[in-house]
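Only a single protein chain was left out; the remaining protein chains are all shown in position.
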Amino acid sequence: MSAFEALGRPLRLGFIGGAAPSMIGQVHLRAALMDRRFVVVAGALSRDAARGRAAAAEYGIAPERSHAGVAEMIAAEAAREDGIEAVAIVTPNDTHHRFALAAIAAGLDVMLDKPMTNTVAEAEEVARAAEARGVALVLTHGYSGYPMIREARALVAAGRIGAVRSVQLEYLGSGLAARVEDSPDAAKRWRLDPAHSGPSLVLGDIGTHAHHLASFVCGEPFAAVSAEVGALMPGRQVHDYAQLRFRMPSGARGAMTLCQGAAGVENHILLRVIGSEGHLEWRHAAHNELRLCPLDGPPVLLSRGQPWLSDAATHATRFRRTGHPEGLHEAFANLYSDLSELAAARRLGVPPHPLATSAPGAREGLAGLRFVAACLASDAAGGAWTELDDMTA
Amino acid sequence: MSAFEALGRPLRLGFIGGAAPSMIGQVHLRAALMDRRFVVVAGALSRDAARGRAAAAEYGIAPERSHAGVAEMIAAEAAREDGIEAVAIVTPNDTHHRFALAAIAAGLDVMLDKPMTNTVAEAEEVARAAEARGVALVLTHGYSGYPMIREARALVAAGRIGAVRSVQLEYLGSGLAARVEDSPDAAKRWRLDPAHSGPSLVLGDIGTHAHHLASFVCGEPFAAVSAEVGALMPGRQVHDYAQLRFRMPSGARGAMTLCQGAAGVENHILLRVIGSEGHLEWRHAAHNELRLCPLDGPPVLLSRGQPWLSDAATHATRFRRTGHPEGLHEAFANLYSDLSELAAARRLGVPPHPLATSAPGAREGLAGLRFVAACLASDAAGGAWTELDDMTA
Amino acid sequence: MSAFEALGRPLRLGFIGGAAPSMIGQVHLRAALMDRRFVVVAGALSRDAARGRAAAAEYGIAPERSHAGVAEMIAAEAAREDGIEAVAIVTPNDTHHRFALAAIAAGLDVMLDKPMTNTVAEAEEVARAAEARGVALVLTHGYSGYPMIREARALVAAGRIGAVRSVQLEYLGSGLAARVEDSPDAAKRWRLDPAHSGPSLVLGDIGTHAHHLASFVCGEPFAAVSAEVGALMPGRQVHDYAQLRFRMPSGARGAMTLCQGAAGVENHILLRVIGSEGHLEWRHAAHNELRLCPLDGPPVLLSRGQPWLSDAATHATRFRRTGHPEGLHEAFANLYSDLSELAAARRLGVPPHPLATSAPGAREGLAGLRFVAACLASDAAGGAWTELDDMTA
Partner (left out) sequence: MSAFEALGRPLRLGFIGGAAPSMIGQVHLRAALMDRRFVVVAGALSRDAARGRAAAAEYGIAPERSHAGVAEMIAAEAAREDGIEAVAIVTPNDTHHRFALAAIAAGLDVMLDKPMTNTVAEAEEVARAAEARGVALVLTHGYSGYPMIREARALVAAGRIGAVRSVQLEYLGSGLAARVEDSPDAAKRWRLDPAHSGPSLVLGDIGTHAHHLASFVCGEPFAAVSAEVGALMPGRQVHDYAQLRFRMPSGARGAMTLCQGAAGVENHILLRVIGSEGHLEWRHAAHNELRLCPLDGPPVLLSRGQPWLSDAATHATRFRRTGHPEGLHEAFANLYSDLSELAAARRLGVPPHPLATSAPGAREGLAGLRFVAACLASDAAGGAWTELDDMTA
């Protein structure tokens, strides 16, 4: 029996951010509700009171539990017997640090949108605080919630492709393919301001996803990177592409191509892990599938719902039969499910279900920020190999 | 403004059926809740009281609103000021008729799992009752909720492929590929008993889906069929395959292959509509895409979230950008969204948003039963062409 | 050692037909020469002397061995010590019968374009003559030369998918999607005249291919068909589509959809064979691959050049490693290779290499004509089931 089943009830969740025009807030909301493991009861959805009220109605939050400020919400909820037990933080990147610290200080479990913070120092602070206070913190590297990504991780761990030798990632999007610098769209505007989106837009936005996917599937961190980071579009002030090589402690080599200005690309992610005995290939456009290509036999098409998949994949699947497609909402919901288990376990003082412990947390978030910092340091040094462990700022 | 927005609140929904081991109940539940257009407040989830209680907890239904019987639930809810306004019927096929009639009689709006009933006569009765009482009734032909299926319908209606000349469908599954006749699995057992699953398992289970998809996309009914229906597995008592030709009133020809015993197939659906100026192709395995192949230019890959899609597709999409995959839960949720709009409109006495009116209802359900009856009559006559309009029983 | 290796030299080939604007002549020429198993030394390439001369130069045929008439070529070559030993017949369908008989009478081995003849009676005559005279006759059902089609046949024969239960074929092309009836293109014109192209354009042109593919892979003939044959384009005098059901002697069921008027389709062929233990799927658009999908395990992607393929597939492959694509020329060349082996064997009085004996010959050609006749008879009888063995005219 899982800790969540032992708890026997959904957890009470408050939202920080999420009012229109946020798209990611809606994704979090649907994911949090999908398996009825959370009820959304409070929110500080917008600094703008009118927007906050409108969003509260949409989120099903009673007016009296909709607040304009985070501190206010935390205080008000702490005073209630049925106050929130966890928060979802879906605000711009530069606020993650202070809102996460506030929630942790209040003993709330945290679902935090990525990147964890904008700097390594901030990430270290959040990680230390979460550990000290003992709260659960899950970072929404949503792609790691896909069942076939979890299958890939299980296959690598089980040695199905032998020793990992080469890891290849592509993450290409078209959000910055056209000139959006003058767009009135607020969702885009904060991203274009490094004060809000952090030192490198492309690395924070999609680089940390690719970095986490690689580490998650291979089961090891990045040791060092050699990177080129910059802007493909002439005159652009933020980074829209990066090309990097990396090394893992095992000696595995990697290559990663990141681009947010890829005209005509539809949020393309490719992950290929080549081992001594075979390789795995996963593409976001066919995320319900995973190709396992052994050295000594024909390629095999694994797909979500097949009965011979790992527990990790099956556990993360709702349609436990093939050919019934799930999507990104379910992947996010798998992270919410993990958070509910971790939170229930700590409340009951029992160990969480082992399958819930793979969710990306503070340690992974910190690794992501070190990755960003190392890429920028390498780029500044003409692409010189740079160790992630040396990153402190 | 839609009627649902004018109503300004979610509708109260009761479930008929849905306790374990039902899989489809969970799908309905997630779909009903996804957009917060319904709250699930009551249920007659199982005739088995213990199962019903367990399911009620899972569905978030208060114990006092969980009932063992449908009539009991309807009566108890009718007595409450905050009683249910709609029901989701997810019980075995043979019960659809009486539960739908009971709900309609109580003035409740209805989400009804397909096939609508087991016979044409029953379907006619339900259709007449729904019309007489004025309630909204939506049938969960869930595939018609996919945005790219709605796009296909919009493209055909807009003449983008010219006059429809040939329609090709495949629906293949593997549920009956192995011998399941002695399985202890209840979900399979009722299907194997024609008293419950109806006169033709394959036609009721998947044939009505394929029939509806073709009519939905082409915008016209089936006029006549020539069919072979039977069992591929030696000794099987229920139908597991059908192969048919059909004609539409416009003169378009069609071919349909249905099989539930296709070993190794993962719920495969193909729809191809060939017109005088081009054709459309959609496969369930890539349901977020639609190929539009004109006569005089290269094939074009349409995909969910593209800004140039029809309103019908965009309206049925949550991630309004490409490359963020949705799945079958969202397709079902689109039907729930349609029902919420139809129900809100009738409660407010206003016309529903036009895009909600494409949802399959009683008329489509009746057409489906006539399709089943015509196929069986044709098969009995050695495959002779049989008009759907002649079917009355 | 094969008979061809024992012979130790290429065979001398003459062409009947093949001058511009013939496209298929060029395909035959490239295929015949690809493996240096034939040298092309004579021809009756066109009734038009100028065209014939131009083509002779292109085919590398000396002027004195280029003839205006078939009888003349056969007679002239018979008088030479180094005269032709085989002919390739690539003329319009209605001439196949008389040219094949002439070649057979002269003791020449024959590569004959499909369909073998235009009627069952003619086909029987050719088959009887070929058998009586003992010559080798191969019919260019080119798709059966693809290595992965041969692999499919080997897998079915080896029982890898168990007992065959359902066979599904689609063959769609766009050659008749637009109105071509008034086209000045001679290659199209003869096809539009039943006196030349035979009683059913769609059945002769592509139906016989689909029929042969199914029989070839399943290793059994068609027993009976129920068919609809006609014209999708209003006013068209020749058949451009057919939809049929069929049965094989083993009890396997089949469905076939044929259409030459499918706007925007690029010569699409699908073959799916469903057995009791799994299924095979092959698509022409990815002809170098074959999906083997077992009942009890994940789908497997077989591809040309893999070392674990059958001898039948490997024998038909030039690049004996994966990822080096071959195409339709090689498939045709495989049939020429088979003919060279059969021809060499008969000249040496030894048995041919067993792998060469799968090539479609007179028996398969006759079966194809019976298939056409049965489809037409069934259509005339409203789709009634019609036995192929009953066809005599």
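The letters A, B and C name the chains in turn, as written, and every chain counts its residues from 1.
In this text, a residue touches a chain if its C-beta (ideal position, glycine included) is under 8 Å from a C-beta of that chain, and two chains touch if they have at least 3 such contacts.
All figures in this text were calculated on a predicted structure; none of them were measured in a lab.
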In the full complex, which of A:Arg98, A:Arg253 or A:Arg347 touches the chain missing from this view?
A:Arg253
Among B:Leu101, B:Met116 or B:Leu302, the residue in touch with the chain that has been omitted
B:Leu302
In the complete complex, which positions of chain C touch the hidden chain?
10, 23, 26-27, 30, 33-34, 36, 58-60, 173, 265-268, 284-287, 303, 305, 318-330
Footprint of the hidden chain on chain B, which residues?
291, 297-303, 306, 308
Please identify, in ascending order, the residues of chain A that touch the omitted chain?
161-162, 165-166, 168, 170, 172, 174, 177-178, 226, 228, 230, 232-233, 241, 243, 245, 253, 255, 257, 259, 261-265, 274-279, 293-295, 299, 382-385
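Throughout what follows, only the chains that are shown with their structure count from here on.
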Inter-centroid spacing, chain B versus chain A (mean Cα positions, whole Å)
35
Measure off the straight-line distance from the CA centroid of chain A to the CA centroid of chain C, and report it in whole Å.
55
Rounded to the nearest whole Å, what is the centre-to-centre distance of chain B and chain C, using the mean of the C-alpha atoms as each centre?
44
Touching two or more other chains, which residues of chain A qualify?
303
